[in-house]
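With one protein chain removed, the remaining protein chains of the complex are shown where they sit.
Chain lettering (A, B and C) follows the sequence in which the chains are written, and residue indices restart at 1 in each chain.
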Amino acid sequence: MEKIAVATTGGDAPGMNCAIRAVVRTSLYYGMKIFGIRRGFRGLYEDDIFEMNSRDVSGIINEVGTILKSMRFSEFTDKKIREVAFQNLKKRGIEGLIVIGGDGSAKGAYSIFSDFNFPVVLIPASIDNDLYGTDYTVGFDTAVNTAVEAIDRIRDTATSHERIFIIEVMGREKGNLAVEIALACGAEIVLIPEKKIDWDEVFDELENQVKRGKVSSLIILAEGAGKAPEVAKILQKKFPEREIRFSILGYIQRGGKPTYFTRTLATKFGFEAVKMLKDGNYGYMVGFKNEEIVHIPLKEVVSGKKLPSFENLKLIKIMSI
Amino acid sequence: MEKIAVATTGGDAPGMNCAIRAVVRTSLYYGMKIFGIRRGFRGLYEDDIFEMNSRDVSGIINEVGTILKSMRFSEFTDKKIREVAFQNLKKRGIEGLIVIGGDGSAKGAYSIFSDFNFPVVLIPASIDNDLYGTDYTVGFDTAVNTAVEAIDRIRDTATSHERIFIIEVMGREKGNLAVEIALACGAEIVLIPEKKIDWDEVFDELENQVKRGKVSSLIILAEGAGKAPEVAKILQKKFPEREIRFSILGYIQRGGKPTYFTRTLATKFGFEAVKMLKDGNYGYMVGFKNEEIVHIPLKEVVSGKKLPSFENLKLIKIMSI
Amino acid sequence: MEKIAVATTGGDAPGMNCAIRAVVRTSLYYGMKIFGIRRGFRGLYEDDIFEMNSRDVSGIINEVGTILKSMRFSEFTDKKIREVAFQNLKKRGIEGLIVIGGDGSAKGAYSIFSDFNFPVVLIPASIDNDLYGTDYTVGFDTAVNTAVEAIDRIRDTATSHERIFIIEVMGREKGNLAVEIALACGAEIVLIPEKKIDWDEVFDELENQVKRGKVSSLIILAEGAGKAPEVAKILQKKFPEREIRFSILGYIQRGGKPTYFTRTLATKFGFEAVKMLKDGNYGYMVGFKNEEIVHIPLKEVVSGKKLPSFENLKLIKIMSI
Partner (left out) sequence: MEKIAVATTGGDAPGMNCAIRAVVRTSLYYGMKIFGIRRGFRGLYEDDIFEMNSRDVSGIINEVGTILKSMRFSEFTDKKIREVAFQNLKKRGIEGLIVIGGDGSAKGAYSIFSDFNFPVVLIPASIDNDLYGTDYTVGFDTAVNTAVEAIDRIRDTATSHERIFIIEVMGREKGNLAVEIALACGAEIVLIPEKKIDWDEVFDELENQVKRGKVSSLIILAEGAGKAPEVAKILQKKFPEREIRFSILGYIQRGGKPTYFTRTLATKFGFEAVKMLKDGNYGYMVGFKNEEIVHIPLKEVVSGKKLPSFENLKLIKIMSI
């Protein structure tokens, strides 16, 4: 394989630039030509492709976002669109494609692979850590740290005032991000989409905390489990005398500078992805399982389901004693 | 004057602890006894008062919040309540009171002073910088920096995606915070309560930015000027093809670690407030005007009005070229 | 087991407070009494021991340092000293001891266990990640992130000036910290004690980087491999025309706020350590291997040797292309 290409697709995640850097430099190390695709699958379709060199990725290791730009491109579900994209690769003699992205990117990557038997490798990058087959995605560690830092600030405020504080965090329809944030923040309660909210349990827990002498309570709410203003209303109705506040963390969570772990993971994934193409291992996602680099068939990735850590849910409960 | 007391009242602001530290240590330096009042005017009314020493304020210079706790206490508008509070000071032989807080605290401080001719000095502390008579309040510099840092993160995300981003910031019915944040973030547009929103002007400005080659636009919205979701709706209706997102910064703005400027200002104010009581200068707010410590009569403070910098509004416009 | 005690010993590491919190709360959850020992082995010897409750560990999850204080106490190698320490535990009816610390703490913990067959569990906490038997120690992830953040700042400066920059980092006689920092910073060269410095190779590498178009080079130097001023002198002699600067990161590396990973690891370790005592598993260090909690005999811990990742050394080289 002499020519490969790389794209970032879907919502951006911290560390995507590190992954691009690793892909570019590993390709050059192995003597391959490497092409960048701007704006993900849209750029692939619109033929926005250019050759990259080592200096193109200088100084981006600690930069947020992606130098290749990333966009959602729903039209890519249309096979005719993909056919155009495939021809754009082919006409340049590009023999392999590395896609850096999350859930939706996995589907896109898999469809190129299955439609045209084109050599594709996926690098999982998403703040939601919602991809089946890997313990961690590029960007997740950063997003949790960013959220934890922001919540520390809010909690500092909260402890001056004796409140119930509800923090809505990202994660789309998954609770992975919320559970990790809750454990790291010392939150008393976490509400996730994978577990129906039992309001009586929540009320009891909040009452018991007061009995145990807690002056403030912190609730982490996954966006997939409910809306902060509504949860606040329900709690205020039950506890009219308590001061209840909420905050929606929002886009800040995407914008943290990549942490050490995110950078290292992105670098390892980038290296491995190129090596996989070189070695003829196609149609996989590169993953990290039990501290080892693994290859997961894209077919499994798109159909599998990742669950939050129920063991950590238990720890959150014990730690709120 | 041999015995004085200090309280933090109203919403908390970064640097309140520095101000407490300065008050305590200056009092001891001058050989005065110093008492802390817990939970602001509520604690004053409920007689939650204790003597403080130098070690009580060790290691708090960089801590968020207030070790004396701070609460809003609307009952303090009732003169009977204030009478009880006054008696609590009197019975301990406390001869002077330093109040650390914002807008509402100024009113409370002024009423104790005018009701009982009791020696009171106010240290302005508020993230909103909304107090008449001082260029800066304790906490303002920190809150702007905290907001700017958060918005940098969001903007980094925004530049990957070519969006209009609306950020709602605090400031209650004032635009000071929003204007300073907007200038420091390089926002293209700022919307404040002191200036009616001219939607046609906003639309024109956004259209012109595209013509000038800008790929994303950042709008800072003071909470007193509107709600982010509604502004987003208006813009989306006008520009259906553009990606419009919003974020409400919320309580994060209160929780930043005090910056250098906030710490230094709080220290200077704390020192001066004690000195004022010692020298018999009562019924004033200590302020900072043109890089000098000044004394502003509380009467002026409660009736005066602070405006945002219109010069900075002009600079924001020029810088968005 | 009804009464256990906890101490932090040796150099402090971020996350020690999280570990204390987890130990205290898990003990209470299981209905055990929990005692804190102040100042590590010194306090154990001097009988500075007190019972702890859940509120004692409120709000410390994000605090640097250790509320129990930590000190090096070389006298503890004397068995007579340890005998006194042992009696202090015994007379209170304390049946188990959890030691939170690094290399030296492992030796102390092992000697109490082997001398008196006293139930001891070690929680590995050290910024150096130098303990055999665990992939990660409490504090390591934080220290790497703190260093990386500081080096990002220095590097930003460096790229304005076209320099060779040498950064000396901690790690004592081990290179683990330096290797991880180097990979995450995108350093071109890393010098560690486990590998004799080949100056000709370093010179060649630096010359090649210039040929490849690099305008600045970053060298991470483990403190165990050499002193920054001396390395600077050697390079300056070889390259008299280049601007060579160095920085010694120093104690900043110990003082970062615990990251998400550090907090979570500390919480898991604290929980497990109590459970081990409860279940009769003594004389172990709790460790984290391949994403799983493991138990490593203290005897192995004190005699084993942990090596830096040679795979990451290779990646550093490839990434500097």
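Operating definition for what follows: a residue touches a chain if its C-beta (ideal position, glycine included) is under 8 Å from a C-beta of that chain, and two chains touch if they have at least 3 such contacts.
Here the structure is a predicted model, which is why all the values come from computation and not from measurement.
Shown chains touched by the hidden one, complex as a whole: B, C.
Checked against the full complex, the candidates B:Met32, B:Ile67 or B:Leu315 give a single residue touching the omitted chain, namely B:Leu315.
Across the entire complex, the residue among B:Glu180, B:Glu194 or B:Glu223 in touch with the chain not shown is B:Glu180. Of the listed positions C:Leu44, C:Val64, C:Ile244 or C:Met285, the one in contact with the omitted chain in the full complex is C:Val64.
Against the chain not displayed here, subunit B makes contact via residues 21-22, 25-26, 28-29, 54-55, 58-59, 61-62, 135, 141, 144-145, 148-149, 152, 155, 159, 180-181, 183-186, 212-214, 257, 259-261, 263-264, 267-268, 271, 289-292, 312, 315, 318-319, 321. What subunit C contributes to its contact with the hidden chain is residues 12, 63-66, 69-71, 146, 150, 152-161, 165, 245, 247-248, 250-252, 254-256.
Just so we're on the same page, only the chains that are shown with their structure count from here on.
Relative to the C-alpha centre of subunit C, the farthest chain centre belongs to B. Per-chain CA centroids place subunit B at a distance of 40 Å from subunit C. Centroid to centroid, with C-alpha atoms defining each point, subunit A and subunit C lie 28 Å apart.
Not a single residue in subunit C touches at least two other chains.
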